[in-house]
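Heads up, one of the protein chains got dropped from this complex, but the rest are sitting where they should.
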Amino acid sequence: MRILVVNPNTTASMTATIEAAARRAAAGTTVIEAVTSSMGPASIEGYYDEALAVPGLLEEIARGEEADADAAIIACFDDTGLDAARAMAGIPVIGICEAALSLAAFIAQRFTVVTTTERSRVPVEGLVARYGMGLRARVRAADIPVLSLEDPASNAAAKLRAEIVRALEDDRAEAIVLGCAGMADLAAELQGEFGVPVVDGVGAAVKQAEALVTLGLTTGKRGAYAFPARKAYTGALAGFAPSKAVA
Amino acid sequence: MRILVVNPNTTASMTATIEAAARRAAAGTTVIEAVTSSMGPASIEGYYDEALAVPGLLEEIARGEEADADAAIIACFDDTGLDAARAMAGIPVIGICEAALSLAAFIAQRFTVVTTTERSRVPVEGLVARYGMGLRARVRAADIPVLSLEDPASNAAAKLRAEIVRALEDDRAEAIVLGCAGMADLAAELQGEFGVPVVDGVGAAVKQAEALVTLGLTTGKRGAYAFPARKAYTGALAGFAPSKAVA
Amino acid sequence: MRILVVNPNTTASMTATIEAAARRAAAGTTVIEAVTSSMGPASIEGYYDEALAVPGLLEEIARGEEADADAAIIACFDDTGLDAARAMAGIPVIGICEAALSLAAFIAQRFTVVTTTERSRVPVEGLVARYGMGLRARVRAADIPVLSLEDPASNAAAKLRAEIVRALEDDRAEAIVLGCAGMADLAAELQGEFGVPVVDGVGAAVKQAEALVTLGLTTGKRGAYAFPARKAYTGALAGFAPSKAVA
Amino acid sequence: MRILVVNPNTTASMTATIEAAARRAAAGTTVIEAVTSSMGPASIEGYYDEALAVPGLLEEIARGEEADADAAIIACFDDTGLDAARAMAGIPVIGICEAALSLAAFIAQRFTVVTTTERSRVPVEGLVARYGMGLRARVRAADIPVLSLEDPASNAAAKLRAEIVRALEDDRAEAIVLGCAGMADLAAELQGEFGVPVVDGVGAAVKQAEALVTLGLTTGKRGAYAFPARKAYTGALAGFAPSKAVA
Amino acid sequence: MRILVVNPNTTASMTATIEAAARRAAAGTTVIEAVTSSMGPASIEGYYDEALAVPGLLEEIARGEEADADAAIIACFDDTGLDAARAMAGIPVIGICEAALSLAAFIAQRFTVVTTTERSRVPVEGLVARYGMGLRARVRAADIPVLSLEDPASNAAAKLRAEIVRALEDDRAEAIVLGCAGMADLAAELQGEFGVPVVDGVGAAVKQAEALVTLGLTTGKRGAYAFPARKAYTGALAGFAPSKAVA
Partner (left out) sequence: MRILVVNPNTTASMTATIEAAARRAAAGTTVIEAVTSSMGPASIEGYYDEALAVPGLLEEIARGEEADADAAIIACFDDTGLDAARAMAGIPVIGICEAALSLAAFIAQRFTVVTTTERSRVPVEGLVARYGMGLRARVRAADIPVLSLEDPASNAAAKLRAEIVRALEDDRAEAIVLGCAGMADLAAELQGEFGVPVVDGVGAAVKQAEALVTLGLTTGKRGAYAFPARKAYTGALAGFAPSKAVA
């Protein structure tokens, strides 16, 4: 089984963090192929970056599907472009937010997502609501720019820990969800340190992708996720005319 | 007052329909500037087209704001790119779905949105839920490709009428919302014909934009809609590095 | 276009505040006619006052419609009597709470309503839920009797400011909605002072009324807002037998 | 124990139906005092009648409380004026809709309210949502004018039966709630006939009022139901200045 | 009328507290029969105890129904086994949580449940949501082991009072619901002390059971509460093959 993991921002060092987390989670028989988007923002912080990360992301998923990937993962906690990718692709596509929330729901009644910046807090609250966890999960921002997670000299890890403490005390969280792909390498350490389950979305998504492939399940194609309708695309995005389009 | 109306698909004939509806709705002192996106899909039908329409749309709004537009309207019923545009721009941005639902809520307790295709039905249901109308509004698809609305020889208008009949009988709708910018020219005629209020989002959005500008209101910039953080953008989207970015 | 603005309490000085706000918001071609209810409570603070303000309010709207008003506004943030007025009248009727929430939703994901007294807080929370904003808006009471807003010697403005500070800090509000018609004159000043959008419902309602009239929309008459059924009215309210009643 | 039952419409024959149902439900030690409102509409069908029924209703409750009633019941399924009455009175006040839904929830997971006319259907749906039963209860209108229930020559009972059949088949209702005080005399007969529980709100409200009085419970007075603030009332409603008002 | 009150834990001293509260609430013509479960946990604190209390509870209700009880009450605030009991029995069955919330909703818009331990807080929040009170009621745990309520030397009462103070101040509760059957004897005293309504579920359930019996209502038997299907039961629970089973 080959699982494509797309880092939808253009920062290769973050892809390395993501790839390592994905490999730790993967079954022995699963091949992880991690790629970095070649167009768009260097990090995804809020709605604007999210929207502009989508074309590069879709390009990588289309390329991966052609190269026989069995499933694709969008390794950004905003699950950016997820619906578009599902409509475009024949293979299943998983977002790391939805994957993390799904696993957290199996081990805790109440949990807290700790994400990076205020620009991302409300969008993640929107995902929590969309995925039906509005009564169970809270979202906190640790005031950490995404790329500071790549910088050992920053105080990002300290701020993250401080926010986890607040989640445990004020929210009475029974588990913590790490709200950024760039935090994937911290899950095990934080779990040991705080004595509560700490869920990383990258590993979670790998397992969900394996689950779907093993069970022979892929995106249903008779409604909102039908393959796109055939049509012209223009200008800088002319190359995006949907290749699997139907009449 | 100058209001920019962006048709986020690349079909100029649909822009003409939209522009006419916007002008009919505008106050005498309002200047309507309607533009067609120069990149992306020829029509927006479902999640994939939606996502790819966003860069072209943002480009037009950024250009319009530089040229001193006072507000911008996204003339696609999926309200595609709305959050990204609000974060990017200093001027207010209105989507035609949210504008139409807002007005419908002032005149009916229960109403039905009639949109084009099955690919759009569930996404519009998602907007209805997001805008807090889940208990009041239903969504129906008339099985009309978007561009068939531009073709007098198609049976699009007949299918639309048939679906309105079902909405009135089966949903007991007290008002109808037209779920596509390309239907904007039909609102008055259908209202006369069926004897119930028929709301077109293009006109509705023009009035909401005028309201915000007149009252001196624009997007709040201290949370999810803060201006984007400054950062590098790469590849075909390098030009999208946010011009109003903050540190 | 003639818009009737009814102050449903009997305090003429508050009508003056409301009228001024309505005129500032109105288009050049709109005539604002502000009236004070002639029966009921001097101010509306909670459910009891609300209920007793309704007959006087309905009387003014009926009279205004006969005198060819094109739309009516109920200038009390509890939107008291709104449903009854919509059923009674052929012209559109707008409440200032629903109008303010609608505009706030176009410019902020999260916002806070600051109203007057605890007696009004829960009723306004009920409206927030009814209008579908329960996940986006919070309600705070500044502990200000309504009529103290008319008294420059009171500390009402100071208390209002203190509550706005709490909303910005504790709720992370991206915009503020003023939760009483008597605050209408403070919106611009507070917006300048706090640097966030401050929405006044009176101005908002004027723009929504203009929108509906311009677009040829009025209340749908085939369901809950059908004209009342013809019947006898008795006693002190005998005059309220519905004049537009249907069999 | 003395329980006041107010028929908020002005039709004495309906009061007789209500009184009989209340007496059948009451404990041997409970005295039922049924009164007919002296002002307002002859029947309550929709929002307009509802609003105008309130002053007469409040007058009767205030009078009853002075005459030492221990609790009051509003015998209209729209629970009209309920919040105002609770704020005004020191004794508990019960609406027949809330009482009926409460009892139905103890005996069925899914149930259907069958009310009179389309004008009442959406308002009752609003109550169902307010009382937290939105996922459990459906509302149907049998197209019966309220006063036709008093007329044995009408086909009201036949239409009611037909709608119950639809509720049992199409909604899979496990119990039926009669959605009008004027149907109170039919509950036992319909229950026998259809073999499912049939709940009448008048009887239900009597038992809830007895429960509160026996347990020494009355309306909490520290929030939305605080006694009204002292203030002037003007015009035809001058007599309604709240007698139990607080500063 | 004979009402069976089952204490589903095996602690007879708590049954005595419950029985006394039930008798205080009961009408003069009602016979209260309080029994203690003979199998399962000594107290019910959280999901595990809840589940194991059910067989003993069902056994007592089946026995009570055979001995001609007219209704049954489950005197544990987790409403444990309620659905199973309703399906099994022909007589109505009431849980004390649902009964308490129902009464609280008649006298307060916002209220707080104060329960015993953290293990019970989230389960009770689940009940609050199930019964449709999620927007109105909050749940607090006073950190009191259930059986400490039986021990005058414990500081349980002091902790309960401290939590009520927080509910009144921080939640602005208008009423308090006691979240454990073992608190039933404290309701009147706490109500006098704090000056707000304090609702005990045992008394509340007695009145609801009386209401259903008086009105001739019992559980609807055509859906989820149909009598169980006839089948073999095995092992230690062989005796539980449903005696009223249907084919």
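Letters A, B, C, D and E mark the chains in the order given here, with residues in each chain numbered from 1 onward.
Assume contacts are C-beta pairs under 8 Å (C-beta built on N, C-alpha and C of every residue); 3 or more make two chains touch, one makes a residue touch a chain.
Here the structure is a predicted model, which is why all the values come from computation and not from measurement.
For the omitted chain, the shown partners it touches in the full complex are A, B, D, E.
Shown as candidates are E:G81, E:G95, E:G179 or E:G203; the residue that touches the absent chain is E:G81.
Mapped onto subunit B, contacts with the missing chain fall at residues 118, 122, 129, 134. Counting over the whole complex, subunit A has residues 25, 27-29, 86, 92, 94, 98, 102-103, 105-111, 131-136, 168, 172, 174-175, 188, 191, 196-197, 199-200, 203-204, 207-208, 210-212, 214-225 touching the chain that is not drawn.
Take subunit E: the residues that touch the chain left off the picture are 10, 38-43, 45-52, 54-56, 58, 81, 83-84, 86-88, 117-119, 121-123, 126, 130, 145, 223-226, 228-229, 231-238, 240, 242.
In this section, only the chains that are shown with their structure count from here on.
The most distant chain from subunit B is E, comparing centres defined as mean Cα coordinates. For this pair, subunit C with subunit D, the centres built from the Cα atoms lie 28 Å apart.
Distance between chain centres (mean CA atoms), subunit C to subunit E: 44 Å. Residue positions of subunit B with contacts to 2 or more other chains are 86, 109-110, 135, 172, 223-225. Chain pairs that touch one another, listed by label: A-B, A-C, A-E, B-C, B-D, C-D, C-E, D-E.
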